[in-house]
Structure formats: structure tokens, C-alpha cells
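A single structure is presented below for examination.
A protein chain is absent from this complex, but the other protein chains hold their places.
Just so it is clear, A and B label the chains in written order, and each chain counts residues from 1 on its own.
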Amino acid sequence: METLVTILAGVLVTVATYLLLSKSLIRVIIGTAILTHAAHLIIMVVAGLKTGTVPIVGEGDPVDPLPQALILTSIVIGFAVTAVSLVLAYRTYQEIGTDKLDKLRGNPDE
Amino acid sequence: MKINNVILRTVAKLVFFIILTLAVYLFFAGHNSPGGGFSGGLVLASALVLLFIVFDIETIQKGLPIDFKLVAAFGAFLSVGTGFGALIFGDNFLTQAFDYFNVPFFGEIELTTVTIFEGGVALVVVGVVVTILLSISEDE
């Protein structure tokens, strides 16, 4: 199971890298979101995937409660970053009239 | 932009309340099982987003004249406020308290300050999601 999820994380990183390198701004932002989710899978995998009981109060072999807390925090942060970059992309679209990154290139002295 | 879509409008009116119920359920379930302020808030926000998409923004804002930026600010204030509240009682920052109370009609229930914190989180999520949606979709 760990191997499969690790491969899935790898696939997500591949997809995200492809999107990050594309010219469309909206694709780049989707790429960053997917990249963060790959990291979440990695956090989940390093702590081990297993079925266990509730930690502290449950009886028997408990699962590690920390990774889900880390992932939730990171999801919230990723959500905020994606939201901010979407607004930024929208402002850029309003200003330039396109979401193509190569149209943004220009003389630095302008 | 007005789409005259009778089925969507009729269904949305119904589904809106189902989503709201789910949001409230998720929010309170979060105390001891999966759920909580963030997911409850997101579901609540999705209900509002559905309204904004199905009916247009002006109509909804007329019926629901709330500045969602302030909703987010108020939520953040609640959450941070519970952290500071602990200082007043001489405890460590962010210390949460809980106790059991006998309330008429409901019987014994557990009241916690974590719920205020989570409520703040939910309000932040609703406020931020709707604010961003509105700021992106303000013009044609």
C-alpha cells in the first residue's frame, strides 16, 4: 500500500511539474495546488499507512494522530495560497488581457 | 448574466437547506470524529456559492446584505480571542476549557471553548471563500 501511494505521489509531482512549466497562468496555479497535494500524500506515507484505533482514548494499537493534523494545516495553507494566486492571476488578466505568461515579458525599464 | 434555468433554480432552493444541514452536522461532528470548523465552513460556503451561481450576485446580495470580509475578520477575531481568553484566567496561551452542564430540555451536555474557536474557523472559511468568489466575478 505504501508503495502504491508513493507512486501516486510521484505521478502527482509529474503532473504538477508539467503544469508548472506550461505557459498558461491558470495551469501553473493548478499545478501548484496539485504539487501541495503530492506533499500531503508523502506526509501520510512516511508515518505509515495502517488501520488502528483512536489514539490516547482508544484501546489497542493506535494510529499516529500527527500526520492528519499536519495535512489539515497544510491543506488550509494551500487553500489560502491558491486563493491568493487566483486573485493575482485575475488581476493580471484584467491588466494584460491574457493569461499567457510569455505576454508578461517586457522591458524591465518600462 | 441571467440564465433562465427552471430546474436548477428549483433544485437549488431545496438543496441549499440540505447542504446547510450537512454543514452544521459536520461542524458539530468535528468535536470527536471527522469534520470540524474547516470542513463545516467549506460546506457552508459551497451552499452560498451555489446560490451565487444559480441566482445572480445582485439578487443574493440584496437578500443577504452581509460584508463577507467582515465575516472572515469576525471569525478570525473569535478564534484568536479564545487564545487570548486563556491569558485572562492566567493559563497558557490557547488553553481550552470544557465542562458538563445540565441544560433544561437537552439534559447534560458538554460545552467547550474549542467550539468557539472552531466556529471562528468556520466563519473565516465562509468569509474568505465568498470574498474571493465575489472579487473574481465582479465584472463580466
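The working rule: a contact is a pair of C-beta atoms (placed from the backbone, for glycine too) under 8 Å apart; a residue touches a chain by one contact, two chains touch by 3 or more.
Everything that follows uses one rule, which is that contacts and distances are computed from a predicted model.
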Study note, to complete from the structure: Of "SufD family Fe-S cluster assembly protein", "Fis family transcriptional regulator", "Na+/H+ antiporter subunit D" or "sn-glycerol-3-phosphate import ATP-binding protein UgpC", the UniProt protein name belonging to the chain not shown is "Na+/H+ antiporter subunit D"
Review point. Among A:Val11, A:Leu49 or A:Val84, which one is in touch with the chain left out?
Key: A:Val84
Point to revise | Where the missing chain touches subunit A, by residue | key: 20, 25, 28, 32, 35-36, 38-39, 42-43, 46-47, 66-67, 70, 73-74, 77, 80-81, 84-85, 88-89, 91-92, 95-96, 101, 104-106, 108-110
Review point. Tell me, which residues in subunit B touch the chain that this view leaves out?
Key: 69-70, 72-74, 76-77, 80-81, 83-84, 86-87, 90-96
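Just so we're on the same page, only the chains that are shown with their structure count from here on.
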Point to revise | Interchain centroid distance [CA atoms averaged], subunit A/subunit B, Å | key: 24
Point to revise | subunit A-touching residues of subunit B, taken from the complex the two chains share | key: 38, 128-129, 132, 135-136
Practice item. Can you check the complex and tell me which residues of subunit A touch subunit B? Key: 72, 75-76, 80, 83, 86-87, 90
